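One structure coming up, written as structure tokens, with questions to follow.
Removed from the display is one protein chain of the complex; every other protein chain stays in position.
So that you can tell them apart, the chains are marked A and B in the order they are listed, and the count of residues begins at 1 in each.
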Amino acid sequence: MSGADTATTPQSRPSVGVALKFVPLRVEVNPLTGMVSADDRLAGASPADEAALEYGLRFAEAWGWDLLVASAGDHRCEPMLRAAMAAGANAAIRVVLPTDTAAPVVAAALAEALGDCLVLLCGDYSLDRGTGSVPAYLAAQLGAAQALGLVSVAAVGEGTVEGERRLDGGRRERLRIPAPAVLSVEAGVRLRRAPLPAVLRARSAPLQVLPTPVPYAIDPAAGTRRPYRPRPKALPSPAATMSARDRVLMLTGALSERRTPAAVRTNDPVQAADIVLTFLRERGYIS
Amino acid sequence: MIAVVCVRDGALPAGAQETVDEAAGEVVLVGSGCLEASTGLAGVASRVRYYEAGDYAPGAWAVALAPALAEDDFLLLPASPDGRDLAPRLAAELDRPLLAGALSVTPPRVLLARQGGLVTDEVTVLGPVVATLLPGTRGLGTRHTIDLSPAQPLEVHRTPAVRDAESLAVLPPDPATMDLSEARRIVAGGAGLHGPAEFAVLARVAAALGASVGGTRVVADADWLPFERQIGTTGVAVDPDLYLAFGISGAVQHVSGLGDPDAVVSVNTDPSCPMMAMADLALVTDAGPLLIELARRLETSDTAGQAEERRSA
Partner (left out) sequence: MPDVAVKPTTGDTTGGSRDGTPPAAFDAIVVGAGPAGAAAALTLARAGKSVALLERGIFPGAKNMYGGVVYGRVLDHLVPNWWQDVPYQRWVSRRATMLMTPTQSLTIDYRSDRWIEAPYNGMTAYRADFDAWLAAKAEEAGATLVCSTTATSLLRGADGRIRGVSTDRPDGDLTARVVIACDGVNSFLAKSAGLYQAFDPSNFTVAVKEVLRLPREVIDERCRLTGDEGLDIEIVGCTAGIPGGGFFYTNRDSVAVGIVVSVIGLAAARVRPEKLLADLKKHPSIAPLVRDGELLEYSAHTIPEGGYDVMPELVGDRLLIAGDAAAMCLAAGIWLEGVNFAIGSGAAAGEAAAEALDQGDASVAALAGYRRRIEANFVLADHRKFRRVPHLIMSERVQRQYPPFVCDIVEKMFTVDNPTPKLGLRRWANDARRTHGVRLRDLLRDGAVGLRSFG
């Protein structure tokens, strides 16, 4: 797929779209204030977004489709888009949007850029906001089928993919998703290395910039920031029929089975294994 | 506030009870086998309504449910895979904001985990919202002694077709790949293991015990372990019955994700670290050679105490 082909035959081929978000890949959190500081040089597409791009490239190759990438954000996402072009995207679009935008608006912006794509791929979560909701909004807005948090996905026929997503309890669900579809994928497959000539070419490749969709709304979920502290766990309240003593014991766990024995010390792995296995047997974990 | 819980074949998702509890007992079940599933909410739910909608189809469900739920300003779903799918579709359908990944929901105050759980954002809710609650962080409080009144079907007007993916099959859990948060037994490793080779032995021990593999952020950062298997505040919250910790110091960020195991085994060269203090069996020894010995014995089911014989041989 060379740049020349697409320039002469725009819109003539169906396309796969990939949404890439520019995010800090490593952040530091001030343990007192919860202030997050990030290094822009260590920022770009998350591993999940890169996985989405890799799958997108594979589908485009398998079906002979074009591949478009888009990002909603400021100018800092342009090197990321260029890297995607170096890896094989035919065109890249940036929609001008502030970073604190609400997910439905981000989705609207991406729909503007990628709405003609029959199969759209996203990462499962963005690393910063991380709600995984943009792909669902995209599916809702485009009237497409959604399949979110796919662990793996493969093309089974032109425009149709099959994939696996996690359910709870360790189960997985196999899905068949015909186009039009929005897929979000977990980090996993690695993005291919871009060929050197493509890297050099992408430095000056044209990049389409679309204006901010109006109106846009600030993310309602941006509130007062603090460092994470685990929530105190709720405990079942003891039955009213219990004695006061029993209720205290139940709430505090005092006198319950757990007692911490003195540490056992040994330098002999065989003896250590005996101790562990005996413990597991006594507790009924092995026979 | 109403909890909205997706049901598959009569089974509740992770975090269903916590979500219902957080919503003070009122719940709408949607999916297949709702009545069967409702029994699992005894003691938590006070009012159950359901929509027997059949196979999982978040797009169609959202359209179908929206009118019936529009009256309630606060919809809360567990942030289980199905809940995370349905919530944004409901929010889109009802045209209200989504607050995803909440740690606690006490209107008007909602606490959200952000930046991969490193920070929280506290939000004040002014209008109708849809929110999802992270499983495993809340615990269960209320126990209603009153009998649950029978579940009532929800008035739903079927709507024209919405595109959804087609479910081909549901595959049973493989302990090696299963979501850690559901694992009953976990064997975990920390920086006390010296390299990926020792970690591989740990995985063998886990397999032999039918346990899942987990670890600390240090080993996840070192790439010995996929990041989704990191246990703790920035990883997954787990709640196993049995937890075996090899070379883990027991930092608070790790332990706070640990739930409340019935049995904890800690193997460490430092007898005074926090992990040892909370263990039922605290073993001061080098983890590497012990793991090799355990793998050998468990894989050959030579678990009996034959140490003496071998030593004398």
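Methods note: a residue touches a chain if its C-beta (ideal position, glycine included) is under 8 Å from a C-beta of that chain, and two chains touch if they have at least 3 such contacts.
No experiment lies behind these values; they were computed from the predicted model shown.
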item	value
Touching partners, among the displayed chains, of the absent chain	A
Absent-chain contact - pick from A:A19, A:A51, A:V153 or A:A194	A:A194
Residue in contact with the excluded chain [from A:S204, A:S243 or A:S287]	A:S204
Interface with the undisplayed chain - residues on chain A	41-42, 192-201, 203-205
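The rule is short, and it goes like this: only the chains that are shown with their structure count from here on.
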item	value
Averaged-CA centre spacing for the pair chain B and chain A, given as whole angstrom	18
List of chain B residues in touch with chain A within their complex	8, 11, 13-14, 21, 56, 58-59, 62, 80-82, 84-85, 87-89, 91-93, 97-101, 103-104, 111-124, 129, 135, 137-143, 145, 162-175, 177-179, 181-183, 185, 209, 227-228, 233-234, 242, 244, 256-257, 262-263, 265, 267, 271, 276-286, 289-290, 292-294, 297-298, 303, 305, 307, 310-311
Residues on chain A engaged by chain B in the complex (per definition of touch)	27, 29, 34, 36, 102-104, 127-133, 136-137, 139-141, 143-149, 162, 164-178, 180-181, 186-187, 220-231, 233-237, 239, 258, 260-281, 283, 285-286
